[in-house]
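Here the complex is missing a single protein chain, while all its other protein chains stay put.
Now for subunit A:
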Amino acid sequence: MIRAGLSALLSHWRRHPIQLLTLIIGLATATALWSGVQAINAEARASYAAASATLGDNARPYLTSGGPIPHATYIALRRAGHQVTPLTEGTLDTEAGPLRILGLDPFTQAPGETFLDGLEPGDTSFLAPPGQLLVAPQTVRALEGSALPPRMAVEGVAPDQAVADIAIAQGLLNRPGEIDRLIITGPASLTAPPISDIAPGLRLTDPSDEVDTARLTDSFHLNLTAFGLLSFAVGLFIVRGAIGLAFEQRRPVFRTLRALGLSRSVLIGLLSVELLILALLAGAIGVALGWLIAALLLPDVAATLRGLYGAEVGGSLTLKPVWWVSGLGIAVLGTGIAALASLWQTARMPLLAPARPRAWALASERAMLGQALAALACGAVALVAWALGGSLLAGFVMLGGMLLGAALALPLILHRVLGLLSHTSRGPRSEWFWGDARQQLPGLTLALMALLLALSANIGVGTMVSSFRLTFIGWLDQRLAAELYIRAETDTQAREIEAMISDRVDAILPIRSAPTTLGGQPGEVYGVADHATYRDHWPLIARSPGVWDTVAAGAAVLINEQLARRADLWPGDQVKIGDWDAPIGGVYSDYGNPQPQAMIGLNRFAQMFPEAPDLRFGVRMPPEGIAALRREILDRFVLPADQISDQRAIKDLSLGIFERTFTVTAALNVLTLGVAGLAILTSLLTISTMRQPQIAPVWALGMTRRQLAALDLARAALLALLTFGLALPVGLALSWVLLAVINVEAFGWRLPLHLFPRDWLALGALAVVAALIAALLPALRLSRIPPSELLKVFANER
């Protein structure tokens, strides 16, 4: 009996292959988006972990001097009993792109934290010239044939990095004896004098005090995860639609099976088994698709993270068993959620009850009120999160509450709007149209909710991306006003370059910086020249009168927006720079920089930080001479090419980074909208079968099937348009939360909101077109339905 029952149930899918396909596609798409995003996240996180392990130092305090630390200082500290290990780093241009060289001393690494323990015991070729570069396996392949020292593939080294012995690295980087950082690997000896007694020039940085870069990258991952969840939710609407349809159509079969003696629990059990099989099948397809999505998007994600945070992420992907398991798990879970209502209804179905779709619809109308109440609750949660504020989590709770609330409120709002519109009706035909639209609303609710979410996300994220891009381009134009930026290797070299170019350029603007504490936080202070370049271009978002004069005179400072927002410091307040309680003259925007920063007049800077290197400067000059001058400097001085860059190169680089940041987002947007379109299609397919009892009388009264089909199309377009109307404010609110709440929390800067009505028009049209395409198949079906089918409605109950 059980086998017969199962085969009877499964036979349904054989007779409705399209429905089966819809279910599988819906579930697979949902799982794919979910697991794809998870895969990207996991891969990126693994790469960070590798990057931090490579450095082995970012959790450890370290000493810097603002320039190279002499070898003798390092030895003096060791001989005094301080556990420090030297690090020399730099970038080499290779055939495979820039390669970051980390030179470390295996002898003084913290015990158990060295990569070198992965090497073959007894093999000293890492130390002996030409040395070895420890690189990730993909980097070995990328560097094949290079003239660099032999490469060793070591799992766990971040891509685009190479670990070498410090002596080898100093040779490669042409920096003999120079140390960039002394990392403190452990407690000093009991007898050790303070570091400041031995090496007074060194400055201690404790990264645990600093802004955690993990928090920044977390926000990116949080974004991705939110999108993954959203996509999954949208996908579930399809699954819900398909399962609802399958159950609805099989009510007679259920009834027959029950009447033949199949117990209720066995029937529910069989249906669950059937769903489980489908979920596993679709889940497997979904995981594979998700892997494909991740593999396609990962290079962009990697580029984004590298550009934004300097975090190296491998551009390749490995399929891990845990993804299979979690992907299948989420597919089963999602199917369960989607099928719960249907299973419940089947279980409670009276044995001899006829199929009554109308009653089902009515019940859903009652549910509408409950949903509206839930929507109010979600809205309240969002408001509370906003009011409490102050954290990234609150921002995302607000976002979630808002989106869910809007989705839940959608049916009631559409119901009311359709009710209002029905007052405009003249004649029975339009009255029937409005009435019929309201009648169908419950069946379409899920699909329309999915559409609402997809459209809101699209508007919200699109607005954020465009606002960001617009602001950022403007900021770059202001910020990179000088034509050429040069960073010399040594002070002497800097003076020589200055002497060489001084009479051939309009102005040389020194850029000096020193690490210091700003209002109690570690940050960077810049000394800037008093020049029109700054006065005219620097992007100030708040200023006091005569700010540039007071800054040039050394009587005030400018601070970046991150510091201003984090410490709530604005013009008129004071910020402590080292020992100086500096009056704040203005606040400038400083996108992409997680650190607090301040700018002071060059003279004041020189007094406060006489030791700071004077290596960098901007050059103002006529654009036509840039290329020639750059080549001339490179010919004459030993200078890596990346240390002399023209403004356009920097701008292009920066823009490229920010463009890529949102490629992923855009791709997910398109996918989500596609999934929503699919949801509408399946919902309409579901409804079309149930609608026959309502269509038949209208047809019998004289409307042609063609007219009915046209009305169906019009209704789909109308509902899509109405949904879009609601999605617009929701999307704008979403983008406002992203720009003004989540951005500030995650990055420390707030972006102005720019509106792009033309994009909305395009999106609205797209939504209508998607709805029309989705409605086309059911409409065609309706227009070609054999009249005998419609007549059956009157002959019996289907």
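Rule of thumb we're sticking to: contacts are C-beta pairs under 8 Å (C-beta built on N, C-alpha and C of every residue); 3 or more make two chains touch, one makes a residue touch a chain; residues count from 1.
Here is the rule we go by: contacts and distances are computed from a predicted model.
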{"item": "Identity of the absent chain, which is to be given by its UniProt protein name, from \"Radical SAM/Cys-rich domain-containing protein\", \"Lactate utilization protein\", \"Transglutaminase-like putative cysteine protease\" or \"Iron ABC transporter permease\"", "value": "\"Iron ABC transporter permease\""}
{"item": "Of A:81, A:539 or A:625, the residue in touch with the unshown chain", "value": "A:81"}
{"item": "Omitted-chain contact residue, chosen from A:165, A:561 or A:614", "value": "A:165"}
{"item": "Selected residue (touches chain absent from view) among A:192, A:606 or A:634", "value": "A:192"}
{"item": "Residue, one of A:2, A:18, A:128 or A:628, that touches the chain absent here", "value": "A:128"}
{"item": "Contact footprint on subunit A, counting only the chain that is left out", "value": "45-46, 48-50, 52-53, 59, 71-72, 75, 78-81, 105-108, 111-124, 126-129, 154-156, 165, 167, 186-192, 214"}
